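Input: a single structure, listed below in structure tokens.
This part shows chain A:
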Amino acid sequence: GGDDSGDSDTDGGGDTAAAKGGIYRVGTTDFGFNGGFDPSGEYLGWAWGLYSNLLTRQLTGYRHTEGAAGSEVLPDLAEAIPEATDGGTTWTFKIKKGVKFAPPVNREVTSKDIAYAFERIGTGSVVAQYGFYYNDIVGMAEFKDGKAKTIAGITTPDDSTIVFKTTKPVGDFPFRLAMPATGPFPKEVAGCFTKAGEYGRYLIASGPYMIKGSDALDITSCKTMKPISGFNPTKQLSLVRNPNYDAATDSTERREALPDGFEFIINTNDKDIFDKIEAGEYEDSVDAVPPDVARRYSGDDALKDRLKGNQDDRTNYIYMNLAEAPFDDVNVRKAVNWIMDKDALRKAWGGPFYGEIATHIAPATLYPGSTALDGYDPYATENSAGDLAKAQEAMKASAYDTDKDGVCDADACKDVLFMNRSIDPYVKMTPIIRDALGKIGITVKVRELPTGPAYESSGVIANRIQAGSNAGWGKDYPDASTFMVLFDGRNILPTGNSGYALVGLTAAQAKEFKIDYPKGGVPSVDADIDKCSEEVGNARSDCWAALDKKLMEEVVPWVPYLHVNNTTLLGPAVTKWDYDQFSGEAAYAHVAVDPSKQK
Partner candidate 1 sequence: MRFRRDRWAMASLVFIGLLVILAFAAPLIATISGHGPNELFRDMTDDFGLPKGPNGSFWFGADGSGRDVLVRIAYGARVSLIVGVVATGVAVLIGVTLGLIAGYRGGVIDTLISRTADIVLSLPLLLFAIGIVTACGSSREGCFGGTVQPGLTLVIIVIALFSWPYVAKIVRGAVLSLREREFVEASRSVGAGDLTIMFREILPNLVSVIIVYASLLVPQNILFEAYLSFLGLGVPDSTPSWGRMISDASDIFDVAWWLMLFPGIFLLLTVLAFNLLGDGLRDALDPKADR
Partner candidate 2 sequence: MSTESPAPAANGVEPLVAVRNLVKRFPITRGILFQRQIGAVHAVEDLSLSIAPGETLGLVGESGCGKSTTARLMARLLEPTSGSIHFEGEDITHLAGRAMQHVRRRVQIVFQDPYASLNPRQSVGQIIGAPLRIHHVEGDRRKRVQELMEQTGLNPEHYNRYPHEFSGGQRQRIGIARALALNPSLIVCDEPVSALDVSIQAQIVSLLTDLQREHSLTYLFISHDLGVVRHVSDRVAVMYLGRLVELTDRDTLYENPRHPYTAALISAVPHGTGSSGRRRIVLQGDVPSPANPPAGCPFHPRCPKARIISGDPAVVPERCATEVPQAAEITPGHQVACWYPLEPGDDLIAAAEAMAPETVEQAEEAATA
Partner candidate 3 sequence: MSDVLLEVRDLRVHFPTADGVVKAVDGVSFTVERGHTLGVVGESGSGKSITFLTVMGLINRKSAIVSGEVLFEGRNLLEATNDELRHIRGDRIGMIFQDPMTSMHPMYRVGDQIAEAILAHRSVSKGDARARAVEALRLVGIPAPEQRARQYPHEFSGGMRQRAMIAMALVLDPDLLIADEPTTALDVTVQAQILEVIDELKQRLNIGVALISHSLATVADVSQDVMVMYAGRPIEQGTRDQVFTAPLHPYALGLLSSVPRVDRRVERLVPIEGSPPSLIHVPSGCAFHPRCPYRFAPCDTERPDLRDRGGGHADACHLSVDQKAANRRERLDMQEPVA
């Protein structure tokens, strides 16, 4: 990915060698935590990066680097990633010795602390937002329902051993164990906080850094604990070195831990953040680089190197509701794919620096070892600007074009309810989409809502949103399955639905949700998903890639238009920087600053 970007793992533009020390400061307009920074529930990619790079260690982990190397799962807390036994259903992990929790807990991490993480996942009040990844563990359901006091499928024969049993083979289980919810939680602290998000302000580190002031936490009882001072959710998150971190239990391949500390500062003024980075007052930002800044830097050879754009394993797409006319006709959906000016849409985002034009569902990085999608573009048009002739050809095949002139003339194409967000850059796409669809006779009635309400509204089936461009999807871990869940008909929910295209909707479901079921039915790929889920290795990638193609050519639920880049501007004091493919943000484990250049 990211070939428009500078090469990522080079030095950040300075010629000083990377050295320890200094404080790495990052500006952000808003932390945006959706789970209160409690790893059990927090589902924000950037937060995952913080845990995995700096704060907590899971059984497995990543190199925290760019590209394919960064997508490979490695042991972290575990001594090694074991082979699954019992036909792929039993996983026995050995935990490294000498990994200690940060002060004030100060004790060694044991298998019980991992087991406790799963108990938290199974505790409803904690609201583990991605807990469904662990539903295949034996006894999880019983534990959740309160029918069992422990999770039968997780056992800890001794302090350094933990055994997982799953109900069926789960090929990507090691990936799932790299997610922060599975990290060690010291029950003496975390046990006090079992409501959603509460633990975030008492997070006890097991990685190289800890929240500043966590050593002052009084853990004698639940009552005496006051939020750790280094974390103010509306102002700042400060990290300092964890004195109990022993680099010997880790490797510099995973974590170099060069700066003496990190400061993540909320500065609501986007322009000010980038002014500060330019001036050397910040090193980095969480927010995307505004196009005007990118334009200025990329046009200046001296500054070019400080501008980074990296593939974020995200796809932004326009979805079409397969249960609603006119999108119940695959030819209409194909015509939309043909007509859409993807280049213009990308321009709305800021142009090539902001990502690669998407030609299929999941980004290529999620198909490691597969070449099936190399150069794949079933709706290739010149400059990706759309092709009226091809679109009209497709439209002619549709029942909604009665006079077969390539322009939809049915009522169904009038006033199509189209959802979008009310913020930049989404609002800038609206006129482009309107313009493109207009050419094939589809007129849209666009609803622009704030991000949250837009999602919520699209997720309510009864709202019968016909299409929308308010959507984007990112991986949870480097496996295409994390995209394909969107097309699993069994996941469709009356509210809170995330597969807006309703692929796999059955007549029974339609009745239950009180919507009309289209005469031609709705295609399903459930069987394909089940098949691929069980595969491992390259075969797994090939299987998913085939499904991706099938979706693009036969089902056509989306117009994928952009694999969005993570864009970064580095301050003059950054001496080393890398991109973390796992979290889609800076690889904080590998950055370094030169304090003498800081302001």
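Behind the choice of candidates: all candidates are chains of the complex that A comes from, given by their letters.
Please note the rule applied: a contact is a pair of C-beta atoms (placed from the backbone, for glycine too) under 8 Å apart; a residue touches a chain by one contact, two chains touch by 3 or more; residues count from 1.
Just so it is clear, the model here is predicted, and its values are computed rather than measured.
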item	value
Candidate from 1, 2 or 3 that touches chain A, complex-wide	1
Touching residues on chain A, where the partner in the complex is candidate 1	270-271, 290-292, 294-295, 344, 346-353, 417, 422-425, 427-428, 430-432, 434-435, 445-450, 453, 456-457, 460, 462-465
